Structure formats: structure tokens, C-alpha cells
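Apart from one protein chain that is not included, each protein chain of the complex appears where it belongs.
Read from first to last, the chains carry the letters A, B and C; within each, the first residue is number 1.
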Amino acid sequence: MQKIGVFVCHCGTNIAATVDVKKVVELVRYEPGVVFADDYMYMCSEAGQEKIIEAIKEYKLTGLVICSCSPRMHEKTFRACAEKAGLNPYMVEVANIREQCSWIHKDKEEATKKAVILARAAIAKVNLNTPLKEGESPVTKRALVIGGGIAGIQTALDIADAGYEVDIVEKEPSIGGRMSQFDKTFPTLDCASCILTPKMVEVNQHPNITLYTYSEVEKVSGYVGNFDVDIRKKARSVDADKCTGCGECSAKCPLGKIGNIPSEFDRGLRNRPAIYMPFAQAVPAVPVIDRANCTYFKTGKCGVCAKICPSKAVDYEQQDEIVTVKYGAIVVATGFDIINLDKFGEYAYNESPDVITSIELERLMNAAGPTGGHLERMSDHKQPKDIVFIQCVGSRCDSEEKGKPYCSKVCCMYTAKHAMLIKDHWPDTNITVFYIDVRTPGKNFDEFYRRAVEQYHVNYIKGQVGKVKPQPDGTLLVQAADLLDGKQINMKADMVVLAAAIEPNPGVRKIATMLTASIDNNNFLTEAHAKLRPVESPTAGIFLSGMAQGPKDIPETVSQAGAAAVKVIGLLAKDHLKTNPCTAQCDTLLCNGCSTCANVCPYGAITYDDVQVMDHGLRETRRVAQVNLALCQGCGACTSACPSGAMDLQGFSNRQITTEVDAICR
Amino acid sequence: MTELEKKIELIKEISGSDPYKCMRCGKCTASCPAYSEMDIKPHQFASYIIRGDLDELVESKAAWKCLGCFACIERCPRDVQPGKLVDATRQIVARQRGGDYLQPEEVPELLTEDLPQQLLVSAFRRYRR
Amino acid sequence: MPMNEENKEFRPLIVAFCCNWCSYAGADLAGSSRLSYPADVKIIRVPCSGRVNPMFILRAFERGADGVIICGCHPGDCHYSTGNYYARRRMALLFSMLEYIGVENGRTRVEWCSAAEGAKFSKTMNEFCEKIKSLGENVRLGDLRCKN
Partner (left out) sequence: MQELINRLKELIADGTVVRAIGWKKGDMPYNPEPAYFEKPEDFDNFVYDGFCGANLSKMMIEAAKLEGKTAVCLKPCDTYSFNQLIREHRVNRENTYIIGVGCRGKLDIEKARKEGIKGIKSIAGVDIEGDGDVTFDTIYGEKKMAYKDLMLDRCHVCKGKDHVIFDEVIGESKDTADADRFEEVIKIEKMTPEERFAFFKSELSKCIRCNACRNVCPACSCRKCVFDNTKFDSQQKANVDSFEEKMFHIIRAFHVAGRCTDCGECSRVCPEGIPLHLFNRKFIKDIDTFYGEFQAGKDPEAQSPLTDFTFDDLEPKDAVGRGDK
């Protein structure tokens, strides 16, 4: 029989105003197992905890029931308090008489009655509690960063600088991500590649960083501290060790001129050869062969690149390679893309080459871009005189079919940036921005936008564009409304730039599934806590960096990347992790070996082994379930799937739950 | 510089305020005692001027219904002061008409009992500069 | 027993199984937002809706509960990824079976309630209590005995 102490908290008047605390104490005093019951103003306070510790010692308590606020609030506190007095922390149960009683009921008598019942249930449960011990699992001191954009780069650098080894897996042939496509960055207007390229080089040269470019995560197993990850290194068809990055192969590839292979990096605004580096500053400076388009791979003929390569690095026989690496922590920095605009026929994106997205505009304005930085219309290569920007294309759009319900956050600022850069280069360009709201929270952000209006006289009109109609003369007719002046507007434009909504990289869903990291309706990764744990996934050991978690600009991405790195470092700095002791347990004498539990276990924590058992004096070899305690997260799915009742959950056992049911229904 | 641009520059010069600074917050319109009389609301003045729709502004009732009470000028968070903008517009019109918009002889005809003396004085001061 | 004028004072006994991560937190939020619901509801904390064995529900009914509600994370949001999907199937079959043996529909309910849905939690519990009140005392499941 347990010796249970019951402690009822007043929580000032939070509980005591609606629950007759003294009466609760009197009524639970004679419950089975209870040897001590008392109340106190604030149980969680230093003095309250002291009271508990004293009682444990004086009455030699073996179990505690604290009637107080939600266990989500102070269960940890009271467990620590029990431990201080030498009691196993898992011999504590909390009856939630604040959030689930005093705060929601008005009638004192009713609330008191309910508080007593909740206390009884907790007492009944504690009677069946057993001391549990947290397990320990070792930590592999190596981190994986999925995604090699600015978020992944920054996270990797910060972790590596702290002295831990980091691997970056990037599916494209080069790291750099979206930022490498940009021209200038707001609000300072410094050149994106000028600030990014040194970081890319640093990553490449860092002794603690290993780069897996043109690679993808294939399989993830394990758990916090001990992940096993299969990485598929796709065949580049170029031996990275031999390649000097001279670029001869790309220059001589016959498909460079006649191939019509749109460059992904330049968003299809120009073509690339079949053997290519995405951009000049690519890291690593090793080209890849796009086997789907390469003549050699299609017909077996050509082979120009292999012949021309001075270092004989081209290797047509190269195969995909799978490497398995152990990691302690994984950071998801898979970034974003913009949405497909097919559903927005009204903006004529697919009809006119002069309707472009903002990323395409970045490429058009970039000195290394397809036009050498000269802004021109893709239709006739003339410089546009009247440019219309349309904001919120697909953002803040409730129709799931077409767009995204959220604000993409960065469009207002980059549009102001684009407008000013254009005005800087070609001052007599007329720029009109149609917006729903201009959103510029951030240091020096509103000032930046106001500069576009006040200094550059960019014409901001509140009102969304209804339609863009390509005209026979090559111009675009923009139909919009000026809501503040209450007028419909029909204006001609030479170019229309769409601020297309951003969305998480489409590949993230697959990755999140592999990691069992939760994801929201918009495919953004979910934080463990939106406010207090913003860079952690609810799945232990998985961290979030950059746009994968939600829309954000470069400075925010870099700060979040650093924050994620700190969390990773904090994890890797530990030699061992404590594991949750509330794990599943298999009673080998009851187990049928039917594998039902293994089928429902989300963590692969259950295996089957042939073990020797003694059952009623009979020695037998049986196939029974074995729970890997380090993998088990304690969800209990196996317990309710188990047909024989062999599987049970520590801390929430079948008997504990039924006894709570009984106590409540008494 | 086009004729229009010259006019806008002139408005900026006369009023001493910059229409581009307007954020369309609407505080002026919210403060305007003549709101119900205005066909173009004070917050729209700046955009009319930026767009160059001066003729429309001049021909509106609003340009001439402004009492010059200075509420909008006092309260504008961006120092755009729509009252000054519309006043500048009126001045441009007055200047176009030649120096003397109002002759002293015309005054008795315009007088009504409700007309405050002060208005006459200020009208002379304003339109006969 | 249907409700009638005489047993107006009937106060049902309702057991709510709430998963620790979403619904229990949702109940806490209902509490901290002071969104009241009847004291007839007593919550049992379980790690996951997938932990709820049909035995627990039958047990509650047999011991005198008038209604049992299971709350879990929204499908797709399970803290353990998949627990609520299994719970959904299990409960669908159980509820259908209870209906089949003649237990009134509505004595059992599953509701997906996130940690942010305090208002939904409170509303659900109010609705559920009303429903159980209208159904009256649970006689059938307490007395579905094989031995008379």
C-alpha cells in the first residue's frame, strides 16, 4: 500500500475562490492510501515545496498528489521537488483543479465536488504508480543540415565554428539557394552575391563541414541524438576530385547553343548546356551532366565534354551512391519557391513574356543574369518605360485552389527595392505598384518603402489589379482600381511584375514525413511552440531554419539559422540524453508475437525476437515483442492495438487509466 | 519639365509641403468639418496632385469648400498638410485669372449678414497679393 | 430513459479522454480563457488518442458514465504522427457497434481539438453535455449484461 500525501493549492484565490480547498482536504483524507493531506496558498512556491518535502520526510510518503494548476504547468516543478526529498519523481500525480475546475465553474459547491473527484482519480492512479527511471542514450556529435541556402549555410557555419561536424545536403548542384539568384538585398541594397559568395566559400573550406551537393536525403531512422540518415549522392557524371572547374566542358557542349534546355537558375530566361554549373560562383565549382537532356546519355553519341576535359574528369559511368551517416541533430532548411501561377490567368503570366515574376526580375537585373543586368522586355528586348508591379499574387488568398492564405511577408519590401533600383538606373521609368496593404515592419523598412514613394516617386495605388490584357501593340493593359480615390484605372504597361506568393519547397513534405516532423496545412514546418520554441520541431532533435518554417526575409533567416545552430550546439554538447521513462513495455508471458504492435509503432521501436521464457514451469522459445526504450516515445499506440493486452505503457498503464475511470465514475 | 510638372512643383513651392509624403492615412478627412460638402476628400488631394489631375481638383466643389480651418494641417502625421495643398491649388487658379480676383467694388454685393468680417479681410489678404 | 419533466435535474456523468499534446492543452486554454463548461465533464489525461483502448470506454459506461468523449489532435497533427488515425478507425467501428446493439447515438463522441482551440473545447463540452442530458441516463450500456 502506498503512503500518499495530498496537497491542495489555493493558487491565491485562483482556486480557493471557487473551490472549498479545506473541504477538499477533509474529503480526500480518508481515501485509500492517503496518510496526509494539507492545503497551502501557493504550492509551487519555495515555501509550498518546502512543506511537501517536510511531509515526505515526516510521513515517509511514497506517493504525492498535488491538486493545483495543470500538470502542463507545474508537473515538472513538483517532480523535482519530490526528487529533492528522495522520492521518485514519477510517484507524483497532479489533479488539475484550476484550468479544468476552478477557472471554468462558478458554483462553489459544484466545483468543490468536482475537485474532490479529480483528486480521487489522481489518488487512485498514484496507488498504482511505480517508480520510473529515465534512461540514457548517447549523442552522436554530428549535425545534418538539409538545404544549402543562406539558412542552411548560416546554421552549418555556426555549428561548425562551435567545433562540431556538420554535413549539408543540397539537392541542387551548388549551394547558395534562392539568395544566390538575387541581385540586391533590402533595405541596404548591398549586392546579394557579394555577401553570400564569401559564406559559400567559407562553407566549402571549413574543416568541420562536409558538403553533399546534388544529393538528397533518402531515409531517416533513429531518434534524437542517434539518427541514421541515408543520403543519395546523385551521379554528377563528373569526378569532383579531378575537376578543376575550368568550364571548358560547358562552353563546348553542343547543346549550349542549340539545346533549348532552360536554365533552372535563370528561371528559364535563358538556356544552359547539358553539362553545366548553375552559376559562375557555384560551390562546389564542379559541373553536372543533366542526363535527361544530354545527347550522350540519350543516344550514346557526342562525348564532346569527355574529350575536351583537360583533367579527364567527365565520367559517364558514375552511379548514384548512397552513404549512411549518423547524426545527433537534424536541421531542416529546405527554403521556399514561388507558387505556380497557372491558376492566375487574369495576370496573363502564361500569355505574355513581359509578365514576369519577381524572381525573374531579379535575374533580369542581375549583372550576371541573362541580360547582363540590362532590364529589357523578353518579347522585344526593349527597355520597358512603364512598369506595373502587382502585389499579393496568390498571397492572402483564401482559395486553396489558387493561392495561399498567408502573407508572404517579403514582397512589399523587395518590390520597393526593385522599384528603386530600376529608378536608379533608368530614372524616366514610370513605376506603379498596386497593393492591398503595404507591410513593412522591421528596422529601417518603412523608411525604405517611403523612400520609394517620396524620393523616387513610385506610384503606389491601393487596389488589386483585376486583369492584365496583352495588347496588339505589344503593351499590356492593366485594369485596376484606385480604392482611395474610388476610381477604376486602365493603364498601359510595358512590363508587369508579379509578386507571386512564396510557398515552402515542395520537397519538404517528403522530408518532414521521413523525420516525423509535423507540418501545417500550408506545408510549413511546425514549431514546438510558436512563441517559446520557435526553431525546434515538436519531434526531438529536429530543428527549423529559414523559410521552411515560415515566410521571412534574409536578416530574419540568418537570425533564425543562428538560433537553430545554438539549439543544435546545446544538444551536441551533451554526452547523453535523458529519455522519457513513460515507455511501452511488453509482458513477454502474454505476448502472442503477432506483430500488430510493430505495425502501428510510428518510431519503429518494436522488434521481434525469439526469447526463452518460463511459463508455468515450462521453458519455451517464443517470438515476442521487444521495445527499444530509446526509440519509444510513449504514445501508447501499441497498447491499444495489442490484442492480448501484453503491451502496456508505463505511467499510463491500462490499470492506471481504468482505475481513474473507476474513481471518476464512482 | 512638362507644364504639369511645373504646376506640381509650384504647388509644392507655394504650399511648402510634399504630396509624395502622404500615406493615405485619412486623418485629414476624419478631421474635416466640411466633409459632407467635399466631393474630393482631403486625403485624396495629394494623389490628385501627384497624378496631375489638377483640373479635376480645381473644378471640384471641394477645392472651394475648404474652410481653411487648418485642422488637417494641424493633425497631419506626415506634414503633408492637405489644407495647404488645396490652398496652393486655389492660388494657382487665382494667379491664372490675373492678379485681381476680387475687386473692392464687388464686395458689397457679396456681403451677407452671416459673413464674418474677418473673412473679408483674409480674402483680400489672400487673393490680392 | 428519455428526458421528461420529472428528471430535469438529471446531471450526467461524462468522461473525457484528452490527449496530452493537443486536447488537454486545449482544455487548459479553455480554462485560462475562463470559457466555462459543465462540471459534469471529468478529464482523463492520456498521451495520445491512440492510447484510448475501447475497453476504457466500455468500462466507463459500465461504471455509470452517461457519455464518453475522446479528444485528440487534428488528423495530420498528431504529436506522434499517426496515433489519431488509428484512434479514428477504432472509434468509428466501436461507435457503429454501440449503435448496432441499440445504444443511443451520441453517447460517444470523438472531437479533434488543438492546443489553440480552447473555445472549441468549451463549445464541444457544452454541446456534448446538452446532448447527453437530452439522452438521459445511460441504462443500456450499464445493463447490457449477459447474465440477468
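Keep in mind that, in the parts below, contacts are C-beta pairs under 8 Å (C-beta built on N, C-alpha and C of every residue); 3 or more make two chains touch, one makes a residue touch a chain.
As the structure is a computational prediction, the values presented were derived from the model and not from experiment.
Q: Among the chains you can see, which ones touch the chain that has been omitted?
A: When the entire complex is considered, the left-out chain reaches A, C.
Q: Can you tell me which of A:Asn208, A:Ser311 or A:Asn592 touches the chain that was removed from the display?
A: Of all options in A:Asn208, A:Ser311 or A:Asn592, contact with the hidden chain holds for A:Asn592.
Q: Quick one: which of C:Asp28, C:Asp66 or C:Glu104 touches the chain that's been left out?
A: Of all options in C:Asp28, C:Asp66 or C:Glu104, contact with the hidden chain holds for C:Glu104.
Q: By the contact criterion defined above, which parts of subunit A meet the unshown chain? Give residue numbers in ascending order.
A: 124, 128, 587, 589-596, 599-600, 608, 615, 623, 641, 643-645, 648, 653-655, 658-659, 662
Q: Please give every residue of subunit C in contact with the chain that is not shown.
A: Within subunit C, the residues that touch the unshown chain are 54-55, 58-59, 62-63, 75-76, 82, 85-86, 88-105, 108-110, 140, 142-148.
Everything below uses one rule, namely that only the chains that are shown with their structure count from here on.
Q: Could you state the distance in Å from the CA-based centre of subunit A to that of subunit B?
A: Distance between chain centres, rounded to whole Å: 56 Å.
Q: Taking each residue of subunit A in turn, which ones touch at least two of the other chains?
A: None at all.
Q: Using the touch definition from the top, list the residues of subunit A that touch subunit C in their complex.
A: Interface residues on subunit A, with respect to subunit C: 70-73, 96, 98-101, 103-107, 110-111, 113-114, 117-118, 121, 516, 518, 526, 538, 582, 600, 602, 633-637, 639-641, 649, 652, 654, 657-658, 660-662, 664-666.
Q: List the residues on subunit B that touch subunit A in their complex, please.
A: Touch residues, subunit B against subunit A: 18, 20-21, 23-24, 43-44, 47-48, 50-51.
Q: What residues of subunit C sit close enough to touch subunit A in their complex?
A: The contact residues of subunit C facing subunit A are 13, 15, 20-21, 24-25, 27-28, 30-32, 34-37, 39, 42-48, 50-56, 59-60, 63-65, 76-77, 79-83, 86-87, 90, 122.
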